[in-house]
Structure formats: structure tokens, C-alpha cells
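One structure, as C-alpha cells, below. Some questions next.
Omission of a single protein chain aside, the complex is shown with its protein chains in their original locations.
First chain written, first letter: the chains are A, B and C, and each begins at residue 1.
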Amino acid sequence: MTGTITEAAGAADASAPRVREMSMQQAVNAALRTVLREDPRTLVFGEDVGALGGVFRVTDGLQEEFGAERVFDTPLAESAIIGMAVGLAMNGWRPIPELQFDGFAYPAVDQIVNQLARMNYRSRGAVPMPVTLRLPSFGGIQAPEHHGESLEALFAHVPGLKVCAPCDPQDAYRLLLQSVRCDDPVVYMEPKARYWDRRPVELAHDPGDMPVGRSRVLRRGRHATLVAWGAMVHRCLQAAEYAAEDGVELEVVDLRWLKPIDAEGLAASAARTRRAVVVHEAPLTAGLGAEVSALVTERAFGALAAPVERVAGFDVPYPAGPLEPQYLPTIDRILSAVQRTLEYKRP
Amino acid sequence: MTGTITEAAGAADASAPRVREMSMQQAVNAALRTVLREDPRTLVFGEDVGALGGVFRVTDGLQEEFGAERVFDTPLAESAIIGMAVGLAMNGWRPIPELQFDGFAYPAVDQIVNQLARMNYRSRGAVPMPVTLRLPSFGGIQAPEHHGESLEALFAHVPGLKVCAPCDPQDAYRLLLQSVRCDDPVVYMEPKARYWDRRPVELAHDPGDMPVGRSRVLRRGRHATLVAWGAMVHRCLQAAEYAAEDGVELEVVDLRWLKPIDAEGLAASAARTRRAVVVHEAPLTAGLGAEVSALVTERAFGALAAPVERVAGFDVPYPAGPLEPQYLPTIDRILSAVQRTLEYKRP
Amino acid sequence: MTMPSPTPARPEPHPDFGPDFARRCYLQMLTARRIDEEAIALQRQGVFPAYVSLRGQEAAQVAGAAALDTERDFAFPTYREMGVALAMGVDMVGYMASHRALWHGGLYDPAASRFAALNAVVGGPVPHAVGWAVGERLRGGSGCAVAYFGDGASSEGDVHEAMNFAAVYRAPVVFFCQNNRWALSVPNERQVAGGSVAARGQGYGMPGTAVDGNDAAAVHHAMARALERARAGEGPSLIEALTYRVEPHSTSDDTSRYRDAEEERAWRGRDPLTLLRARMEADGSGDAAFFERAEQEARERAEAVRDGVSTAPEPDGADLFTHVFREPTEELARQQRVWHEEVRP
Partner (left out) sequence: MTMPSPTPARPEPHPDFGPDFARRCYLQMLTARRIDEEAIALQRQGVFPAYVSLRGQEAAQVAGAAALDTERDFAFPTYREMGVALAMGVDMVGYMASHRALWHGGLYDPAASRFAALNAVVGGPVPHAVGWAVGERLRGGSGCAVAYFGDGASSEGDVHEAMNFAAVYRAPVVFFCQNNRWALSVPNERQVAGGSVAARGQGYGMPGTAVDGNDAAAVHHAMARALERARAGEGPSLIEALTYRVEPHSTSDDTSRYRDAEEERAWRGRDPLTLLRARMEADGSGDAAFFERAEQEARERAEAVRDGVSTAPEPDGADLFTHVFREPTEELARQQRVWHEEVRP
């Protein structure tokens, strides 16, 4: 594993963008190398990100390359990790803290919501917070308790935060660069279940026509739109494959930015297909799917032939191994929801 | 102030329900007295709830009546307050912790989400958590920073939690009794702006036909439904008054339970009026209004003549005094939204 | 950065620590060791997705927990307290079920076992112990709460808040830190400012004692004294059992990235089982026959646990919904119907 990571890192060395196959975990690593190189104010820190290279090896080799001053371990305390990031930003740094797992972001919520997200506002712009909080997120890897949570609804609700979640290595690379270069705090949610997914990645330094807040249509279709982020994008693409076999053409939108949300992009797609299904891992109630549903309905009501469907985790604590596949949205559930939108008749 | 509270407390003494005018803050006090009396396992604790009687005097006189063993101050640490509540519940108590203000619930989020909400699940029902977390909430009193926040979307998203918010003294009394008697953890959100609102209260010990999860129609109307909770209910009622002058009859639904949400009740009302506007103080994006919008749309799509409108706080940090009235949903904004739903034409 | 290594107390054995007690401890420590080995094997065979070994911490866990009164005390574990579970008589198949990922909290009854559901939030359960203990005093009970946590956990705010609460309320709590020198890849030197968790006790006005965590008698002594103190109404204590995590953090970990194999080897040489055996051989409380019998019993028990957990049925999908609330909601019932119609395998 180490070997290939080094190779990926090597790829980032040259200035000209080039295409290389790498896993998402390697793509994030390459992006971290890029920003650590391009901006001496960037710092990477968190629990076990140094010598160990992080529990997912995402920070592998960074301490070696950039030294223990710019890439360092912290003691085990999430609130202080974010509090320290705030203080570092106040002193001109661009911190890239990692919280080890989604469920361990909760102890840091106070520092995230009450401090990080509003320091720029509180200081009327005198104290900006260019902080990128990396958070290995979501489920799908049969991990222990608190290692499969989806906190995007919480973060998206917080004024002053931006939130994104890539679904493939290319976007992981691009979104991380954008997040770190952004002068606002960004929560960057890495879908653990896709860490080992290998794809060709162009190590381009420029996000091109993908500004902050823009979604992507990953598959065109005309019968209904599927909206998802993180690992669920992949599942939606699979569902679209199945549906295509039955002649149902599904459009798949990768939301990417969970705040700001590309309301226009979503509405445009839903207006074209007249039907939408939003899919996420987090529990249904008060999940971000509700926001997507509301936004689409507000902006495309007249065009909709059926109410927006939500396929989400159930309103239960994220379960242990054998129950995980029954908790997460399945292809069947997605297709059933599509079916309902297609068969919907006004009473 | 103390005098009237004592009077209210006196009212709770007798066994027969009787009607008395009291403020919401007195009604909560009376409800606390009732549960402290009826169940020796109940405990009230938090910062300054003892001798001071709480910063809003909601726990006034309780330590005097029930002793410093059952009503006590804690050191200043929100996470430990909830962690202690979890441990007390594990030892058979029914804790009623207070967190002093909404914004200071954030340091306790880890204990609330990762511990309190899932201990019953984690233990497969062996270790229930009959905890009522009292949280003075929402804005409208021109308070300092972090004293005007609305955390209902966060709590409603957490599996294992129930959440309610009364809008008047009667319901404050009833909902607190229900919350404390419930064997699940309940977050009980007290709208600070309504603490001093005086109304007749019947100190009935039985919630009657208002089970957990049931909403109330506070005003009948046929042109559109307004949905709100906490202090915004009052504002919606005012808006309905104004609208009535113009011949627009608005139905006003007090949601009361923010989890579980009365989806059926909402849908039934919206189906009758064919239009709905949800109003809340929290920022718009990923607020509970999105859930209400999605639920109503899912269940009443065919009947809706217009998309559900959301009138919410803006996606900005809760502001200081003079800007507060410009942040909170105004009657004008509510009426404009109503107007939009009435004028809506499918493109 | 170097860390002043706290000098651990090496007290005389507590009066309770007689020959019978030593034998019981040894048998349980050995059983824990054998179950641990079976668990590592089960992980290698793919039966467990992952496992966190307690190897090297058997004395800290078993000999300490042996001082608890399981009729009235209550333990609050993290994810590594298998030896405590064993010493307290927890159903070990139910305990191990958590590592097979059958149910996060395990499949034993925490209330009946007086051993809380496994807790993966570092530091998270420590305030629960304080709440429980405050409640115990209010009830007029004489039980004590024991909060288990690691050196890494000592950095968490919750642990500080809990200690302060306990000392303010003089609650009957023992804060039991197993300082195994590593918190995943981070050593004490970069984790525990000042170098001693025990030294934190003084700041709260409570006794803080560092003991040799690989010396069963020393750990037992410290725990027994702390429990006596708590039961006498004298308030909480903090014990730091100095030990070592000889295995990787978990089966997914790779220690070669961050620590010297030499260090591991040195500590394997201070094996708590070897140390206890030597003591027992010296004082005559264990002879060859005893150690042979112990080995056999431990092995049999470990195999039974292995077989039990390997063949335990997977939870039914309906269990997703059953324990979320005590008082069910219509919405969750509706979601369960969706599960029933669209997911049920």
C-alpha cells in the first residue's frame, strides 16, 4: 500500500497536470501534498496523522516530507484540535485538522459551531478562518460504533460553514484543493467506503468550471433524477444501470457541495426529468434529503409529476456489521422509490 | 416575581385540576413541582438551578421544597451535566437536567448524541434513559451571543431522541409532564421569548387526547396552513389575524413535537387548505422547515396548489440586539409567503 | 521531549490478596489471555472484522476488578476491558459478540452484569460513572463506580469534567487509568503533559496513585483501598496502572510505523502472568499442578467462548428498530414497514 501512495505522491511532484490511476485515499494524500507545497501557511494535524499516516493512511508520508512542524500529532481531544485550529488561523495559518472519525466530531461541535464558524462574523471580517476540517465520514465499512455516521445535516445547518463530500478520487483531489484555498471554513467529508476505489485522476491545480457550490450530472437521463453525495453516488449509478435495463433512464446528480447547495442545478435537472429521488446514508428525519426535497420542490414544483422521494438511512442508531446493509439505502429501495415517482398519480 | 411563582406552586398542591393564570415560566415551575412530587426518582440539576432558581427562575423554590439532594447546582460543564444524567439514569433515577442556554448545549452534543440517545439501543433495552433535558431556547429577547439559538434540527435528526417545544403555559405544563413520564430521552425546548406570557393553565395531570407526537390546530382556516413551534406560533397567530382582515383565512398548526413529527396531522391540514407555509427561527438551510416541507409534500402532493413555503431565520449567525428583529421571521415575511402560495401559478 | 516516569507504588499485598485470591486472579488472567488469543485468531479467520487486544494488561484489569463487589459496584468500560468483564462474571460470549460486530454494545445485559455496555467513545463513559455514583449515594446504597479509561483518554475534556464533578460531590468513584504508554500511535510523551496521569488527582483534591500495572498484587491493593475509601464516604480516587499495550492498537494497526519492536520485546519480558506466577511459585500459593490445571481450564473456557461467539446467530434486521425507543413512534413503525417490504433479506 505504501508503495502506491509514494507513487501517487510522486505524481504530484511535477507541475504539469497528468493523469494517473489512484485510489481516493491516495488522491486526498496527493492533494494534501499539493497544498502543503504551494502554501507554506498550511498545517496538517490531528490524532495519529504523523508517523502513522492516519488510520486510513491518508496522511501517509506527509510528516516525512514536510516535517513534524507542519504535519503533527495531537493529544486525543477533538475539541482542542478544532480550538487549536481556530487559534492557528488567528495567527495567520491555514490549518487542515483531521478528526479521526465522523462520530468523534461530536466532542468538537461546540468549537466548530460556536467558534470556527462564526469567528469571521464575530470579528466583522478581521479574523478569517481558512480552515479545512477533514472528516472521514459515512458508513459502509462495517466499522465499530461511532465510525459510520453522517453529520452533513448538522454542518449544513450552521451559518458560516461550507461543506463538501467527494465521491471519487478526481473530485476528492479537486475539492480538497478548493477547500484549502477557500478563505472560509470548510468541512470536507471523505466517504470511507470509497477510499480504496481506484480511478484515473488528473492532478490539475485548477478546479476549472467547477466553482464552490456546483453539482455535477454524472449520468444523463430523462425519466427521473437521482441526487446523492459521497458513497451513495456510486450506489445511484448502479441503480441507474439496473433501471436502464428496464428502459428507465435515470439522471444521476452528484451534489458534491452540501453547503452551499446547487439549488439551481438540482431544480434544472428535476425540471427536465419531472421526478427526483434523493438518497443519503444519514437517518431520514431532518436529514439533508429534506433540504434537497424542499429546494427542488420550491424551484420546480410546476414541473414535478410526483413528490420528491427520499431514500435514507432509517431513524435508528447506525448499526453493527450484519445490519449495516439493511440500514443503508439499497439499490432495491432506490429503484422502488423511482418506481413510485413513475407511477405516481394525483389522487 | 417570587410571589406569583409561589402562588403557582401552591396551585399544583391540590389533587384536583384547577385553572389559574400563570406565565410559561411559572407553568414549567409548577410542572417540575408536580413531577418531583409524584415520582421520587426525579432529580433536577444544572448550572445555577439551586439557590438562584435558574437564570429565568424556572426552578425557583424547588431546592427549598425538595431539598438540595433532589435539586442541585452542578459545576460549570455541560458535557458532564449530560454525562451525569446518563449515569444517574443507569442507576434508576429520572434526571431532569437543565442546560442554561441553547448555545451552551453544543459542548454537550457528544454526550447527547453518542451516549444519551443510544444507551437504550446499545444495551438492547436493558438500560433505558428516561431523561428530560430542559433547554431554554430560541431568540427574541435581545440576549448576548449564543443565547438565541435554535437547535431543533440537530436534535430531531438524532435517532433515539424525542424533541418538543411548547408555545404557551398550558402546553408547557402538559408537555413537561409527558416528557418526564416518558421512558425515552426528551429534549424539552422552552421558548425564552414566551416565558413571561401569562395565560390560564389547567394543572391537569393527564395529557388527555394529546399523545406524544400530536400537533394542535390553534386556528382554523381554509386558504393556507401555517406551521410553527415555540415563539413563532404566536407570530403566526398574529399573521393570521392580519390576514383575516383581508379575508384570508389561515389555519395555524402548533407542531409541539418536533420529533416525532405529526406528519399525518400536517398533511391533513395542508390537504384541506392546499397551501402551507412553515415558519421557524433557525437558519433556513437544513432547518426543520425542510423536513416539514418534505413531509407535507410527500403526503399531500396531489392536493397542494403551490409548493410549501419556508420562512426562516437567514443563514447567518444569530445577531445582536438591533438586528434581531430583522433576522427573525416577521409578520410581513410570513404574509408575503402566504401571498406567494395564494398567487402561485404552475408555469 | 522526555517524560518523568512516575515511580509506581509497590505496596504490600492487601489482606484480601491471599493464596486463594492469587489463584483465582491467575486463572482469570490466564483465561483472559487465552480468550484474547482466540479472538485474534478469529479476526485472522475473518470471523471478527477487527479486534482490540488486552494482552499485557491482564493484571491491571483482572486483579483490579477482582476487588469489586459485583453485588453492588458497577464498572464503566471502554472497548478494551475484556479482563474486567471476565473478572466480573459478564457473559463472555455476549461480550465477544461486540467484536464480531453482532451488536455494538455487546449481547450481555449491562444492568444485570453491573458492567456497562462497551463504549467506543474515548473518555465518554467516565462521567457516567460519576452520575451513577452520585445516584448511588442518593439512594443510600454502598456501591462504587469504577471508570476505566486509557492514557489517551486522559486528554479528553470529559475526563477532567468528570473528575471535578466527582470530587465536588465526593462521589464514590474510582478513576482507573490503564496507562499502556500508547494511544494508538501516540506515546505518553506527546499525550500526557507532565508525564503522570496520577499527578492530576491532586489538582482535584483527590488521591492519585501510580501503581505497577503488571503487578497483580499492587493493582489489587490500590483498587481495594480506593474502594474502601469511596465506601467510607471519603470520595473519589484516581489510580494509574502503568502497563503496556504489547499488541498493536487493534488488528488493523501497524506498530512498525511508530514504535520500536525492541520496546515491545522488553515489555513482553515483563508479562504480568509470568510475574504473578513467579510470585506464587515463590510464596507457594501455586504449584505445578495448579498451573497445569489453570492452563487447561483457561483453554477450555476460551474455546467455549470462541465456539459460542462464532456460532451466535446474527441479529434479526427487525432489531434495527426494536430498541430505539421504549415508547415506539408511528414514524418508526412506518419505517419498519418500509424495511419489511423493501429490504428484509
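The working rule: contacts are C-beta pairs under 8 Å (C-beta built on N, C-alpha and C of every residue); 3 or more make two chains touch, one makes a residue touch a chain.
Everything quoted here is computed from the prediction, not taken from an experiment.
Screening C:Val47, C:Ala183, C:Met206 or C:Val219 for touch with the missing chain picks out C:Met206.
Contact with the chain that does not appear here is found for just one residue of A:Leu32, A:Ala77, A:Val187 or A:Leu288, A:Ala77. The chain not shown here is touched by just one of A:Gly103, A:Gly140, A:Gly160 or A:Gly289, and that residue is A:Gly160. In the full complex, chain B touches the hidden chain at residues 47-48, 50-53, 55, 73, 75-77, 79-80, 103-104, 107, 142-147, 284-285, 314-317, 319-323, 326-327, 330, 332-333, 336. Panel shows chain A; residues 43, 69-70, 74-75, 77, 79-80, 82-93, 95, 110-111, 114-115, 119-128, 130, 159-160, 162, 182-184, 212-213, 260-261, 263-264 of it touch the chain omitted from the view. For chain C, the residues touching the absent chain in the complete assembly are 1, 4, 155-161, 163-168, 170, 190-196, 199-206.
By definition in this document, only the chains that are shown with their structure count from here on.
Chain centres here are means of the Cα atoms, and by that rule the chain farthest away from chain A is C.
Taking each chain's centre as the average of its CA atoms, chain B and chain C sit 40 Å apart.
Work out the mean CA point of chain A and of chain C, and you get 36 Å between them. Within chain B, the positions touching two or more other chains are listed as 79, 110, 114, 121-122, 159-160, 261. Shared interface positions of chain C, defined as residues touching 2 or more other chains, are 103-105, 121, 157-158, 319, 324, 331-332.
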